[in-house]
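Of the protein chains in this complex, one is absent; all others appear in place.
Labels for the chains are A, B and C, by order of writing; each one numbers its residues from 1.
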Amino acid sequence: MTAADMLYLAPLLCLVAGGLAIMLVDAFAPKGPNAQRAELATLTTVVLVAAAGLSVALWMKGSTRGPEWITSYLATDRVALFFDVVICGGTAFAVLLAGGYLREHEMERGEFYPLVLFSAFGAIVLARSTDMLTVFIGLETMSLGVYSLVAFRRTSPRSAEGALKYFLLGSFAAAILLFGAALLYGATGHTDLAGIGAAVKSGHADTRLTVIGLLLLLVGLAFKVSAVPFHQWTPDAYEGAITPVTAFMSVAVKTAAFAVLLRVLVVAFSDPLTASVSTGWPAVFAALAALTMVVGNLAAAVQTSVKRMLAYSSIAHAGYILVAFVALPSQGESAVTAVLFYLAAYTVSNALAFGSLILIGSRGREAVSYDDLAGIGRRNPLVALPFILGMLSLMGFPPTAGFFAKYYVFSVAVQAGGGMVWLAVLGVLSSVIGAYYYLRVVVFMFMKEPKEGQTIAVPMKSGYVVIALILSAYFVLRMGLAPGAYLEWALEAAKRLV
Amino acid sequence: MLSLYLPILVILLAAAGLATIIFTLGVVLGPKNPTAEKALPYESGSPSTGARNVRLSIKFYLTAILFVIFDIEAVFLYPWAALFRRLGWMGLVEMTLFLTVLVITLVYAWKKGALEWEK
Amino acid sequence: MSLPVGALPLEAAPIPAFVALFAPAVAALVLAAAPALRRRGAPASWVTLTASLLATAAAVTLLVTQLREGGSHVWMASWLQINGAGVGDFGVRLDGVSATMLLVVCVVATCVQVFSLGYMHDEKPPAFGRYFAYHALFLFSMNLLVLAPDLLQLFAGWELVGATSYLLIGFYYQKPSAGQAALKAFWITKLADMGFLMALMVLYKTTGTFRWDAAVTAATATTVSGLLFFAVVGKSAQFPLHIWLPDAMEGPTPVSALLHAATMVAAGVFLIVRANPLFAHAPATRDVMLLVGSGTALFAACLALVQTDIKKVLAYSTCSQLGYMVAALGAGSVFGGFFHLATHAFFKALLFLAAGSVIHAVHSNELADMGGLRRRMPVTATTFIIGAMSLAGIPGLAGFFSKDLVLASVEGRYGWVPFGALMATAFLTAFYMGRVVFLAFFGEARGHAGHAHESGGSLLVPLLVLTVPSVALGWVAAPLAHLSGATYELHLVGVVPILAASLGLGGFALAWVVYGRGTLVVSALAPLERLVATRAVNRVYEVGYRRVLLVVADVLGWIDRYLIDGLMNFLGWSAVAGGRALRRVQTGNAQDYVFAVVLGAIALAAWGLLP
Partner (left out) sequence: MELGLGHFIGLASLLFGIGAVGFLVRRNLLIQLMSIELMLNAVNLTLIAINRWMPGNHAGQVFAFFNIAIAAAGAAVGLAIVISVFRLKKSVQSDSVDLLKH
């Protein structure tokens, strides 16, 4: 254990140190209504960008083989670094949005930013974890922060309700996951994923305990990625939370959950028994993916609130990603690449969508439902533009990031052949429903007039939000027009994992 | 091969079923003979005073929670104390870092006024 | 960087190709980036028009080069590389087909834009500017599609034209029906596009490229071509996904002329022409195409008979003519389909623009509000009638030659059923066009028609320009065929052309009998008139027309409106109903959610673990 070893943990340490520093800055900041507040959002963004920069530096240096005392708990490979960047990036978008939103809606309280940073830290621990212990620590560190963030608007019953439901169900699911981990430990004598994997492969593990442990583990993780039927907390928590937090949940939290699912399945359960297409987890995931895509899209189509629609749309997108998971055993690295690219593309697209929703509202006139969007496109076309781009990307329209993401996921399924093709067909058809409800946003913005007596949403003015929108729009287009480099990176990362 | 999995489902269902049965039995079979004495809250034998549903100040909650959190963190001091010599300087450095984090959170709670009883 | 076999680096591509592609793109970007310029209206139109003229000039240059040098060339650059191999390419492919198509698109687009200068003149400047910005975007997208060297780029253009179509159908967004129609068009074509997407995936899986000339097995060819044809059914408005096209007439009339008659809807046909190597290996798909195409042709022609809205007549007519093209391609006559595409682009654009000129004058789409317009609008009337005659296949005009080629290609297939259907369609086509001509331009003026005035110069010049190819394109069939590697022989004397011509003339005659009789004084037709006046013919007419033809059209119309449209609406409705049902599951009670988690876990255990 040397100081040089610590370099491998630099992104994580950066987040913790930054979070603690911001806590102190906030604690010692002058109080009172007219006090000069520190720009905590800027500071937080700097910390996140620095953490992402450290990950990039580690990637460039090629030093991805950490010492054993680290790698037996936290991965230092390229997949880990890839997720570091995606999670830090997604969080940075959410923080920029919060910087504008909290000020506009007069709820700027300092604890927001440390909470976000610690949650992001938890997300990265989760994404990197190679041991059930770190899975649980990361999961809870992330979740506890997010529960508090959902409850952030203290005066709102909806906020409290969303947090309560999220907390109750999240704790329940975490307990299930933990029980699964304990049973796997009992079956194999190991808590580290590699050890579990080796034991399962060698056939020494107790099959019954292994299967039941795996099942409970999968239920816990399926809950976190909001796969149907474990999704019901999602729309309520997403709607209850303030919009920047919703954005954070839909990008960073979801990415981390998928990251750990990926690692658990690839490292610990890729043996022929549990990964057999007919009886193992791929069958379970096929059912989950099909249900998730259909239910997510159908439910999104009938929403009246845009925020809730986006919540269901995030469920539908989870379904698309799960399609790639089913192809994991047969397609290996190209399936992993598809997942990585999808998560990156989804992060920027969703940041754009939620950012636009935030930009459209101002204090007392927040835009939540479709009706609130009526006519905004004609009153203020510039504000509507990023929203359209976000919707197109979520819809999977070329040449946006979302198109290629969807394309790779479904083509992995087609390449896997057999019953997977039907899953791809189902995904493609259900995504047509997506065209309907995403376009409704555009229809309302340009083709409807506000009803009589309705409060009219007025766009806010915020440099933070504009920066977040410009950056995410850039990446949506960049990844759509020239996804080559991003795919190369994802492939580079995927190669080491499989 | 597949019949191997059947017991697992049986165990799952049995555990849930047994738990349900225990609950149900408690409700159904338990003799219900409520008296005024029995309905009183149990306070270690001494007669209870005051109303049962007295409102306690929210400050108790905050203090109690802060206590629990910092108290539980002490759990991690025990293994270190037990292996103090074997862990050596590195252990000391790690513990110092751990305690620094705790101190920072304590300072935060303090500055935010969470420790003040009267505000 | 490795390019596909036989491709040259993109930098070496001829400059006119870049001009054709990027002049409209630059115009669209300028108009998007400079809202002040766009909102002033007129300057925006000049930006777009300049770009279109440049593109047209470039297209002419390219076609001339192609005529002189021939052959087919591909220039490419990879923008998407995986493991060092180019996967996504951007490039230009120039051969007889793309050069011809490029010129058709550019000429029609320019004419339509000039026409729009006058037609959209009363729009407010910001709307006017927006309209022309969309047009620039459309021209770029369409050229991107036409010049595409592989299916991926073609798909990009395909989606982009779909998006511009959505924007332009919904141009009058104040009208709820326009918004509805735009959404419906987008939704249905999007559904069909998924076939394209699946085709791309399957093609890439089996061949590792997106090229239509990649070596494929028969099974792959059938799958890919079948999926592509599904996309074509949506885009080119074939039965049963044709239902969006009549609704799309909510857009401005010049838009209908450009997108929903001449170019965009023909993109599907163009796709089949391009991907012919794939389709050639898939006889099963071609058989389906033959049947769907000829069926759509007859079906849509029947529906065109009873429309009262002049644009709807033309819309159904477009479906019908696209059916001709698809049938020809299904029969294996690539040049037949492509040639009919080219002639149809000109005469249908002409018809739509002339109809636009009429609508501009009488402020109504309804045939009931027209009549007698040939005296008040002589130029419009003349050009419309020429277009109608070309469409009806009157000998000597462009439509005659291409229709003849289509009919000849399906001769004898499937026990002559497709041939019979197309022949019947030829008759019906002449009849319903005759009906429009006689109702709108002859007889007594009704409604505003009495006060109509001939349109101004910017509306008439494009009509006159388009009249030229509508008349004369047929005579250059041979060089065009040579360009695309086919041979064409003019055969005026033969059973098919004579039959087709007489059916066309017969259709006109019947229309005159039904709708024009008594008002048209042409001495040559007087004996015929006397004949018609006899009782026997009256009976035949009564039974044949009123009882059979109109009833059939009404029944088909009912099926179209309630069954086909209803089926689509039902699909949409059931999605919404499913969503509603799901909403009820979301009770808002946290404990119900936990129950779902537990039940889900048990269900997963059962699904994954039990046999």
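The criterion applied here is as follows: contacts are C-beta pairs under 8 Å (C-beta built on N, C-alpha and C of every residue); 3 or more make two chains touch, one makes a residue touch a chain.
Only a predicted model underlies this, so the values are computations on that prediction, with no experimental measurement involved.
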Quick one: which shown chains sit in contact with the chain that's not drawn?
-> A, B, C
Of A:G19, A:P114, A:G162 or A:P244, which one is in contact with the hidden chain?
-> A:G162
Residue of A:D26, A:E104, A:D236 or A:D271 in touch with the missing chain, whole complex considered | A:D236
Given B:F23, B:F84 or B:W110, the residue that touches the chain left out of view is B:F23
Return the single residue from A:D5, A:D77 or A:E140 that touches the missing chain.
-> A:E140
Full-complex contact with the absent chain, from A:F93, A:F172 or A:F403 | A:F172
Contact footprint on chain C, counting only the chain that is left out = 583-584, 586-591, 594-595, 598
What chain A residues would touch the chain not displayed?
-> 132-133, 136-137, 140, 144, 147-148, 151, 154-158, 160-165, 167-168, 171-172, 174-175, 178-179, 181-183, 185-186, 189-192, 235-236, 239-240, 303
What residue numbers in chain B mark contact with the hidden partner chain?
-> 11, 15-16, 18-20, 22-23, 58, 61, 65, 68-69, 72-73, 75-76, 79
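Simple rule for what comes next: only the chains that are shown with their structure count from here on.
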One chain pair leads in contact pairs, namely A-C
Distance from chain C to chain A - Cα centre to Cα centre, in angstrom = 43
Would you kindly tell me how far, in whole Å, the mean C-alpha position of chain B lies from that of chain A?
-> 31
Indicate the whole-number Å distance between the mean C-alpha point of chain B and the mean C-alpha point of chain C.
-> 71
Chain A residues touching 2+ other chains are 211, 215, 279
Counting only residues that touch at least 2 other chains, which ones in chain B make the list?
-> 2, 5, 8, 12
Partner chain A, residues of chain B touching it in the complex = 1-2, 4-5, 7-8, 11-12, 90, 101, 104-105, 107-108, 111-112
Using the touch rule from the top, collect the residues of chain A that touch chain B in their complex.
-> 1, 16, 20, 23-24, 26-28, 207-208, 211-212, 215, 279
Once bound in the complex, which stretches of chain C touch chain A?
-> 35, 78-83, 87-88, 155-156, 159-160, 163, 170, 173-174, 176, 178-179, 183, 186-187, 190-191, 194, 197-198, 200-202, 204-205, 572, 575-576, 578-580, 582-583, 585-586, 588, 590, 592-594, 596-597, 599-601, 603-605, 607-609, 611
